[in-house]
Every structure is written in structure tokens, then in C-alpha cells.
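Just one protein chain is left out here, and the rest sit where they should.
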Amino acid sequence: MQLNPSKTLGQIAGMIDARFAGSPDFVISGINEIHKVEPGDLTFVDHPKYYDKALDSKATTIIINKEIECPEGKALIFSDDPFRDYVYLTKQFRPFEPSAGMISPMAIIGEGTVIQPGTFVGNHVTIGKNCIIHANVSIYDHSVIGDNVILHSGTVIGADAFYFKRRPEFWDKMESCGRAIIEDDVEIGACCTIDKGVSGDTIIGKGTKLDNHIQIGHDTVIGKNCLFASQVGVAGCVIVEDDVILWGQVGVQKDLTIGKGAVVLGQSGIAKSIAGGKTYFGSPVLEAKEKMRELALLKRLPNLFENL
Amino acid sequence: MQLNPSKTLGQIAGMIDARFAGSPDFVISGINEIHKVEPGDLTFVDHPKYYDKALDSKATTIIINKEIECPEGKALIFSDDPFRDYVYLTKQFRPFEPSAGMISPMAIIGEGTVIQPGTFVGNHVTIGKNCIIHANVSIYDHSVIGDNVILHSGTVIGADAFYFKRRPEFWDKMESCGRAIIEDDVEIGACCTIDKGVSGDTIIGKGTKLDNHIQIGHDTVIGKNCLFASQVGVAGCVIVEDDVILWGQVGVQKDLTIGKGAVVLGQSGIAKSIAGGKTYFGSPVLEAKEKMRELALLKRLPNLFENL
Partner (left out) sequence: MQLNPSKTLGQIAGMIDARFAGSPDFVISGINEIHKVEPGDLTFVDHPKYYDKALDSKATTIIINKEIECPEGKALIFSDDPFRDYVYLTKQFRPFEPSAGMISPMAIIGEGTVIQPGTFVGNHVTIGKNCIIHANVSIYDHSVIGDNVILHSGTVIGADAFYFKRRPEFWDKMESCGRAIIEDDVEIGACCTIDKGVSGDTIIGKGTKLDNHIQIGHDTVIGKNCLFASQVGVAGCVIVEDDVILWGQVGVQKDLTIGKGAVVLGQSGIAKSIAGGKTYFGSPVLEAKEKMRELALLKRLPNLFENL
């Protein structure tokens, strides 16, 4: 999330009543979770395992729970609980704003776009031209929909990321301040869910077509002209390159990449990155021809055991 | 889709500005995709692989991208892009009509039927007697619901077929003009999706009961008194005969038949037609007893490898 206008280190540290290292005038132009940081961003880190990753990232201000020296050109904010303070700041800059009616007066809707009855369009939503948004769709605040997009009934765009921190006694919710972006010429079937990014954007690329009951997790970026069949589930922080085809009920774990033009057969499970240009099958997935050979051998097992 | 009233070859060819072979008065009484054609129908073919199938089908008028001689008793329309012209004609005869309110004044709703708040009933929908349509259901235009039907919240009846033609630069959408038909005494759980047929009907047979989150693809015909557990997905153009039981999360690929009384255990994947009267398990599916034997042998593998 960009801060508009920018804040200073002094202002931000003051909001959470924290000590800091760096000039009070040091500029903070965005708030972002570690997966999607840019220069000017504030991020947080609360586990020694990730200190170096955060300090070496592009983020220039880091909320951290250790007294260390401030790296050159960066700023630090010291906190006994960086997660708590980061979530607090997110809530201040992106508070939940209840809606007065089905279509927010703060939404911008392009020419030629039809919105069917029962559809909710949240605050600060942008919808392009010549879209058809069918009945009973829900579009959360700050979502961005391109031109010529079709959204079928029951679909939910921009719900919160499923992202919780384990505390001894409970799961602590990360507040999402990112967006869901649906590019031009996308069609999304009925009862799909495209979660917003934690702090960046979840993106469905131009010309991609999704069937019904599809789940796309937070911060996942789907390329152009992909085709996903019904009941596919893609976790968070996944990169799906262009022209990928996922058949029905395929499951994709988080933090991986599916290469351009890959085809994955129905009910497969993808737990690691896979290269483009090939066909895959199985849970966990193998190249389809390898999996087929395995299945053929399995049929010979009874004979094998009999002969031994 | 039936054309009511019928058109003539000359009229239809005129709409797409195309040359034709046959009498200009030749009657065209319906527009149908090749899977569901009858005498009097117009269909299209654009790939040499399917020329014979289209020309030998029951359809009597064919839009085709090759200069051939007109078969006896039929008519041809010549086009450099039959898919484009077929889709254009579909849109002319079945244009999308935005709705003015949650329940279209063009819908017919039977006596004793209760429609809960937030439910959308599209244009030209017919709902029978003594149904309960729960809150926030979406019923697209032209859907047909029988008597004593129960539809639970979030369910979507008659959304578009997931059917696209691959073009070099994009996926080209086939416009659906078929219907979704829910016969008498059917109960459909929450958050289900029953897509309309591409040009024919998707049918849920009398007395069939569907649990939640179930996907039924376009032109699929489900028999009578079937029972599908939650999260089952059935692709398009499938025939499920009567009394079939599919347990949770079963996936069914397109263009196949499941025989009468078949039982398929949870998470199975069906890629080919299966005979009725038997129990199946696995992905891909085997007869359950065969699969169980395979699973038992797998448990003996460690021992086998140790002894070799």
C-alpha cells in the first residue's frame, strides 16, 4: 500500500509511541509486508530467522524487535511486538469503512458496464468499460476491475488475505491493505473468490478465464490468457505465468511459480515450482508421462507379488 | 435453442452477409452447437477434422469454412470464420437483457413457492409450485425450475458455459443460449453452480439431491434420484444415469457417461465412462475392490524392496 501523502519516520514512530534510529524526517512512502517491498516502504520483522532478509530487502524502514545498528540509508523502529504495531498502522491508514448501500457512491463505474441486481460494489472500487457484473457478486473496497470483464454470480473479489500469526493462545489476524486487480477481458465464473493482497496486489492477468468455484489466494499473480477449470485452488504468493492451463480441482501450494504454458491435469497437487511448456499429473505432481508410467506399473504389482 | 418463429436460410445468411448453398427459403428452426443438433438446426464447423461429423449430423444447415458441394437435403453457409458468425447469430437471437430488479417481471413463479430476500430471478425464468428458494440465490435468464424444488443460499443456476475457442492471441468466448433445467423434487445445497447449456439444456433429474459447493458443467444431464456429496465437480457434456451416488470432492471429466446406480467414493477422479452397478475409487478411478488391493500392495512395498 502506498501512503498518499507520504509520512515521516517521526510521524509513524509517534503513532505507535516507539523509539527509532534515523532522521525524524526520513520519508516513508508505503507500508508493505516483506513479500512485496520497494524503496520508501515500511515493513516489519519479528523473528531472528528473517532479520537479514528484512534488513537486506528494498524496504527502507523496518519495525524490528532487536536493538541493532541502523543500516546505511535506512531507518529502524524498535518495538517489542512488530506484528502488533504493523497491524495497528495498517488499520490506521486503511480503516474498514462500512458501506451505506449496495453500490458505494465512492465507486467509479465505466461506460457501458452493466451491474445486475444484488451486487455489492465497495468504496473506492474502480470498474472499467463494457463489463457485465452478474447478480449477487461482492466486490470489496479498493478492488480494480478492467474493461470488458465478466463476473458471474456469487463471486467475491477482494476479501481479506488468509494470513494469521500464531500466538500462544490464539491466531492473530494480519490486516490486509492490498488490492485485487482484475485486468481487461477476464471472465470469472460463479462462486469464485479472489482475495486481496496482504499489502500488494493480487492480479488476474488480461484475457484469463476462470471457471466456477475457483480460489485465488492473496498476492498471487496470474498471467495472461490462462485457463482454469472448476474448483481449482491456488494459495497465496504464487506466480502463474502466461498461457497456463489448470484442469478441474487442481491445488497449488503457496510461494511457487508455474512456468509459461504449463498444463496440469485434473486433481493434481502442486507443492513445488514447475517448469513451463510441459504437462503434469498427480498429487504430488509429476510430468504426466512419468505419472502414467507409474500408474501402469502399479497395475502390474499384483502379478509381481504373486511371482515372488 | 429453438428459433420461434423459424427463419429462412436467406434471412440468416443475410444477417452475416454470407454466401450460401441451398434454397433461400430453406427453413432454419434452431441454432445448436454440434453436441445437441436436430433436423432444422443451424450449426457450425471450422476444423477439417470435424467436417464430416458436422455434415453427417442431424443439423440441416452448416456454417463452414470450406467450399464444398452441398449435401442432399441440407444447406451450407460459407464463412471465413464460422465460430465468429455462429456467436454473432447467437447474440442476435439471445441478447443479454439487463434486469431492472431482483425478481424480473418476466419471470413466472408458481403457487406456494417462497422466494427469500436477496434472491435474483432473471428474465423468462419459470419456477414451479411449492418451491423454497432461499436467500441470495441467483437464477439466470431462461432457467426452468420444477415443482417442490429447494435451492439453498448462494447457489447459482444457469451461468454461462465455460467454453472458449483458442485464438492465436486470446480465448474467444462461445455465447451460451441454452438453459439450466431443475426438475421436480430436486434439492440443491448452498453455493452450488449449475451452468446453462451452450445451446441445449443442462438438466438435474427429478428427485436428485445435491449437497453444497457442487459444480455441474454445461449440457450435462444428471438422471433421477442421484445423490452427490459436497464439493463434487462434474464437467460439461456428461451423462449421469439414474441413482448414481458420488461422494465428496469427486471430479468428473467432460464427455463421458456414468452408468445407472454407480457409486463413486470420495476424492475419486473419473476420466472415462464407467459402468453402472459398481463401486469405484481412486484418481484415476478403478473398481473399489481393485483399488483397495492396490493400496494393500503398496503397504508391502517397503518389505519388498528390503528383501531384494
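Just so it is clear, A and B label the chains in written order, and each chain counts residues from 1 on its own.
Just so it is clear, a residue touches a chain if its C-beta (ideal position, glycine included) is under 8 Å from a C-beta of that chain, and two chains touch if they have at least 3 such contacts.
Predicted model, so just to flag it, every value in this text is computed and none were measured.
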Residue among A:Cys131, A:Val156 or A:Ile203 touching the omitted chain: A:Val156
From B:Val121, B:Ala190 or B:Val285, residue that would touch the chain that is not displayed: B:Ala190
Omitted-chain contact residue, chosen from B:Ser153, B:Ser176, B:Thr220 or B:Gln253: B:Ser153
For subunit B, the residues touching the chain missing from this view: 114, 116-118, 132, 134-136, 150, 152-154, 185, 187, 189-191, 207, 209, 211-213, 225, 227, 229-231, 247-249, 266-267, 283, 295, 298-299, 301-302, 305, 308
Residues from subunit A at the interface with the omitted partner, ascending: 96, 98-102, 118-120, 122, 136-138, 140, 154-156, 159-160, 162, 164, 169-171, 173, 191-193, 195, 213, 215, 217, 231, 233, 235, 249, 251, 253, 267, 269, 271, 283-284, 293-294, 297-298, 300, 304
